[in-house]
Each structure stands twice: as structure tokens, then as C-alpha cells.
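Shown here: the complex without one of its protein chains, the others still in place.
Chains: A and B, in written order; residue numbering restarts at 1 for each.
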Amino acid sequence: MTIHPPERIWWKPISGAERVYIAAALLFSLITFFLMPIWHFLGAQNPTMQTYRVDKAEYLQRVMAWADRYKVGELAGVPVVEPPPGGEVYLLARTFQWFPVLKLRAGQTYRVHVSSSDLVHGFSLQPLNMNFMVVPGYEYILYVTPTQKGEFGILCNEFCGLGHHLMVGKLIVD
Amino acid sequence: MATAAIPYRFRTCESTGLRVHADAEALLKVNAVLAVVFLAMAGTAALLVLLTRWPALHLLDPVWFYRLLTFHGANALLFWMIFFEMAILYFAGPIVLNSRLPAPSLGWLAAVLMLGGAVLADVMILTGQADVLFTAYAPLRAHPLFYLGYILFAVGALIVVGLLFASLVVARAEGTYQGSVPLVTFGGLTAAIIALVTIFGGVITFVPAFFWSLGVLPNLDPAVYRLNFWLIGHPSQQINVSAMVAVWYLLASLTVGATAVSEKVSRIAFTLYILFINIASAHHLLVDPGLSPAWKIWNTSYAMHLAVLASMIHGLSVPAAIEVALRRRGFNRGLFEWLWRAPWGNPAFAALVLSVIIFGVIGGISGVVFGTEQISIISHNTYRIVGHFHGTVVGGTTLAFMGLTYYVIPLIFRRQVVWSTLARIQPYLFGIGIVIMTISMVMAGTYGVPRRHWDIDLSLAPAGLKFAFDAPAYLFLTLTTLGGILAVLGGALYVLITVVSVFAGPVVERIPIPSLGPIPAVAGGQDVPEAQGASQARVAHADIRGTLTLNFLFLGIFVVYYLLNWKWLADVWPVR
Partner (left out) sequence: MTPTPVPDRTDRVPFGQTLLDDFFLLLALGLLIPFLSYLVWGLLDLGSVPVLPPVDQLVAGG
């Protein structure tokens, strides 16, 4: 019984039946491990990102300046910004808003800068369901290639205060 | 300190033959009772949260939703689980080893600290001074007493873990057992080691946070906080995994007289947990900035998935032990006669089997898949994650602990489990509810539903920015609520049966345990029936064909779901 001490020597050969399953499970464990570095080098979707330390207030200013420069309209009081194709894109998360609304071109690879000017937020692009954390004081750059046209929503999926569910942004691809 | 001349108070358990130290038993009882109290509170909050996340009802306002979600997280994941695990440590250490608990007064101090800390944290949460969710990610800031509550709770738990190690030393020194410790003790040791990692993580997270909340420390780096937090956050769940597996082996013995098919295999698996299970806290940080892909991939993998292999090994060994025990009783026909003729009417057995299945198939598979570095992109902070951990912690650990309670009541509290018909269905009600709920949560999250979110209708968002989730998201949220309500009913039934049995159940002196006598009844359930012409002769070698079949089926499901997720990942936009 499992509440009794085992026999004096319990380090004994393993039965054939157990070996078979353990070998299969070990093989599966190793394959699922190695697929990660393999995809890192060969796959198109990786959470690699380039990260820099930044000052929260400085990031906010930089985003504002960039948004002013490439602003093409406004939606629900938020600027709509269309940067040059394949260029720098800035996204700011703050309670309780995603700033600005982005207008991108399909098939182009953009350098998307993401950070927060206050708290930790969760970037969630829908309905694609692409998710990344947003951490104040850390600016990271994602190389993103929109491959579909349409309007996409941005949610916050990390609790950031009692107005957390007010944070909705938009990304337009044409 | 007592000297050798003072006799320690022991009783000999008439059911198991174990020598039970009175102080160890008293502390076990207190921790078990407190655990159930906190479970009841956590479950009440769970119901209210569920009814709010159901868009059709949307019960609570945002403030109370986030507040009760904080409460639910802290009380379910920390207080219910860890109090019950302290009870398990008192059992797996001194009691299983027939030994005394050294320095019991420290155990009482620990209980006071844990209770005080939990109450303090809960009061802060309910009075709106810690609306930060149980993770309390800086720069979100709570009242200093919230962090202090967590710290006191951790210090209390640390004392009990220290007492476990002290018990191991004393038992060995005083020769109360021969050879190696029993497997259940080894599982308890695994849980205790992981608890030390957890408490260390708690100290490095909450002590600075406490001083920051007082204004003594100027700021906390949010990325460092997250790294530190998950050194308490996930290891606390790995204590649950280890304790749950120890309970699986224990229940297998108590319900059908099973013994491990291979002690070597089971112990190696526990050792892999000790070495590697905690590094996978990295899976919370896979889409975070600042951490390298190498760090992410190595750590999320539990070291090349070796600790995952350990779980798959236990998922083989526990059913195998049960199969061998039942085949020995004569249920030897074909692949599965042992399974059909098993004591399904024993609620502890039902809970055991459901726990193994739900933990493995739902919790385990989703965990490894969503913990894959790249697949985190389509999973992180969605409801998929919520489905995963309710599969492991609720369908796995909580259900196993419920099953164990059906033996704690007669063996420790010396009462008969009341309302045997209701007790028999309780694990099924809870288990089936959890299955429906967790699968629905994963599906809802696959359609993008976020976790920790008050309103997927986005009704308060600016009109021009709103978007709608696909219809299946709503269907699955409804199913989540239905499954959850069933589970809450099952949980409420468990609390009720437990409380009434402990305080008003008929007194019972002994309950027979299978391998110690002829096939008898077990508490609250039916007899393990004996097959016609059963012989008590030892089976020549372990026949585990039924278990092997089921485990290869499990592996097949794993492979399919795993590959599907890579496909879904490949369908989203290129990103790096």
C-alpha cells in the first residue's frame, strides 16, 4: 500500500508494458520541446520582439508626435494614423484607451512599437486572437505583416483598473 | 521541549494500523476545517463571477465583479488549497511514518498566522482596498495590509513545511519506519519542497511590494514584479499538482487496496517534479517583453518537457495500480472488466478517477499546448487559460481533495459520512460540471474571449470603436455558466455533507480498508464486489493492458490537439 514503506530494494527493472508507454511519452515530450526552437528559426509567428528600456512619459510624447505627423482622420475622438508602408508604427496603451487608431497596408511588414504610459495592459487583436503583454517602462518592437484586409479590434485583456473593459482600439488594414 | 521520558499521546488507527500522534491529528483537523470554510467562500464568489461573465445575465457591476474576482482567486488558489495541503503534510509526514510531530506549538502558531493573514487579505479585498486581482501586478497598488496578509499566510505555511522536514528527520532518527519512506510521504515531500520555492517567490514579491505600498520603496519594476510573482504564482499550483498525485496514490490504496506497480517509476516521476516543475512559471511570460526566447523556450518546457513526462508517468502508474489491484480481485476478463466492476459507488473512488481524467485530458493537454512559446500568442490572457487552470486545479486537485475528504471524515474525525446517496453523486455532479465548464471556457477563449473582463459586449466602449465577438463566443459563455452552476452545486453539496458529517454524523470506530481484510464496505459508498471464483493468488506479472489502451488514447488526443494549435497559429499574421 502506498502508506507503507516499500520493499527494501525498490530500484528494480521496469516492466515491458510500462517501458513502451514511457518511451512513447518521452518521444512526444522531446518532439514537442524541439518544435519550439525549430519554429523560432523557421516559423512565421514568434513572440521574439526587440525590447528597450524607456521612460513612460517620453514614450507618450513620442507617440503623440508621431501620431500628429501621420494623422489622416479621427474616430470616436481618437486620431486615425496612417504611417508610410513598411515603416514605424506606434501603439500606446493607457487607462483606458488604445492610442491611436491605426491604418495599415496589407502585405507590408511594419515595425510596431508597443508600450504603456501607466500600468500593465494586455494587447489582444481580434478576431485574429493575437495577444501580447504591454509593460510600462519597456518598449518593444514587433515586426508585423498584416495579411488580411478589414477592420480589427484591439482589446485589453490584462486587468488595469476598474475601467479595464472600456479599453477598445481599432486597426484598419486596406 | 519534551524529553524522551514524557510519553507522547498516540492512538493506533483501527482501520489502517497507523500510529497517529494526537497533536499531528489535531492540527490536521484544524487545517482541513479551515480549508473547507475558505472553499465555501471561494465557491460563492465563483458563482457570482460566473453569473456576471454570462452576457445574458451580467449580474454584478464592474466594481464588485473585479472585487469578487480578486476574492475568488485568492481564496480558491491560495487559501482553500494551501490549508488543505497543510493537512495533507501533517498526514503524509508524521502520521504515515507512525511518528511524532516535533514542536506542535509551532504548528498552532502557523495556523494562527495563516488564518490571520488570510482574513486580513480578505478584509482588504472586500472593503475595496485591494482591487488588483490576486496577482496584484505592479504598478497596480493595494493597501499595505493586503500584502501583509499574503506575507503572514506565507510565513505560516513556511513553518508547517519546516515541521514536515523536522518530522522526516525525527521519524528517521527514532526508527519509526524501515527503509525508504512510503510513496505518499515521498509525494508529500515533493509538495513541501515545491512549497519552499513558492514561499521564496512570495517573499521576493510581496515584501518589496509591501514596502512600496507604504511609500518606503520608490518604485517597483513591473517586469521584475511579474517574474518574481510567477515564482509564487505557479509553484503554488505545482504544490497542488504534487499533493494531488500523492492523494491519487493514497486513494488508490484506500479504495481498492492498490499499491504502486513500480515504486522506482513513481518516485522518479516525483523527482522530475522536484527538479523541473517550477521553471515552467515562464509560461506566464511568453509574450512579455525583455525575456529572451532561449529563456522562454527552455523554462516553459519544464526542461525538455521532462516534468510533463513525469505527469504522464503518474497518469499511467495510478490507473495501472488500480487495474492490478482489481484484476487481483478476480476482475480479469478482457481489457476493461476491472474498470466496469470498480467501486464507482464509492465517492472517493469516483473522485479519484474523474480527477485523473480531467487533470490529464483537459488540464494537462491544454497546459502543454498553451505553454508552447509560440502558441501563447493565440492563448495568453484569453479564456483558454482560464479553462486550462480550472481543469487542473478544480477538476484535478480540488476534486481529488474532495475524494480524500470522504476518508478523512471517518478516519480522522471518526464520523460516518452522512447522506450516502447524495455523497455518491457529489463527485459526478462536480466533475461533469467542471468538464462542461472548462471545455466551454477553452472554446470561448479560442474565439478571443478575454479573461478578467467585465463585458464582452463592450457596451461601455466608444461607439465607433466597438466590435462584436463571433456568435460561438456567446454560446460557449452560456455553456460555461451552465457547467459552472452544476459545479457550484456539486461544491456546495460537498461542503454541506462535510460539515454535517463532521459535526453531527454518527460516530464510527473503524472502517475496513481493502487490502487489510476481506472485501468490505467503504465510507459512504458501496462494497467493492468480489468476482465469482476470485482467487487471492498473486498475479504473476502486472497486467495493465486496459490502462495502456487508455493512455495511448490519451496520447492520441494530445497529438491531435497539439498539431491543431500549430495550424491555428500559422493562420495568424506573421509576427516576431
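Heads up, the rule we're going with is that a residue touches a chain if its C-beta (ideal position, glycine included) is under 8 Å from a C-beta of that chain, and two chains touch if they have at least 3 such contacts.
Owing to the predicted nature of the structure, the values given are computational and were not obtained by experimental measurement.
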Partners of the unshown chain among those that are drawn: A, B
Candidates B:S253, B:N278 or B:T405 - the one touching the absent chain: B:N278
Sole contact to the chain not displayed, among B:L59, B:I268, B:V495 or B:V508: B:I268
Option touching the unshown chain, where B:L51, B:L148, B:A209 or B:L231 are the choices: B:L231
Among B:Y66, B:Y90 or B:W298, residue touching the chain not depicted: B:W298
Sole contact to the chain not displayed, among A:R19, A:R53 or A:K149: A:R53
Touch list for subunit B against the chain that is not drawn: 16-17, 98, 165, 168, 177-181, 186, 189, 193-194, 196-197, 200, 221, 223-224, 227-228, 231, 235, 264, 267-268, 271, 274-276, 278-279, 281-282, 285, 289-292, 295, 298-299, 303, 516
Residues from subunit A at the interface with the omitted partner, ascending: 4-5, 7-11, 50-54, 62, 88, 138-139
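Quick note on the criterion: only the chains that are shown with their structure count from here on.
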Distance from subunit B to subunit A - Cα centre to Cα centre, in angstrom: 29
Subunit B to subunit A touching residues, read off their complex: 16, 18, 62-63, 66, 96, 131-133, 137-140, 177-184, 221-223, 226, 249-250, 252-253, 257-265, 267, 285-290, 293, 296-297, 300-301, 304-306, 308-309, 312-313, 316-317, 320, 368, 372-374, 376-382, 446-448, 450-455, 458, 460-467, 469-470, 515, 541-542, 544-545, 548, 551-552, 555, 558-559, 562, 566, 569-570, 572-576
Partner subunit B, residues of subunit A touching it in the complex: 1-8, 10-12, 14-15, 17-18, 20-22, 24-26, 28-30, 32-33, 35-37, 39-40, 43-49, 51, 75-78, 101, 109, 118-120, 122, 124, 126-133, 135-140, 142-148, 151-153, 155-170
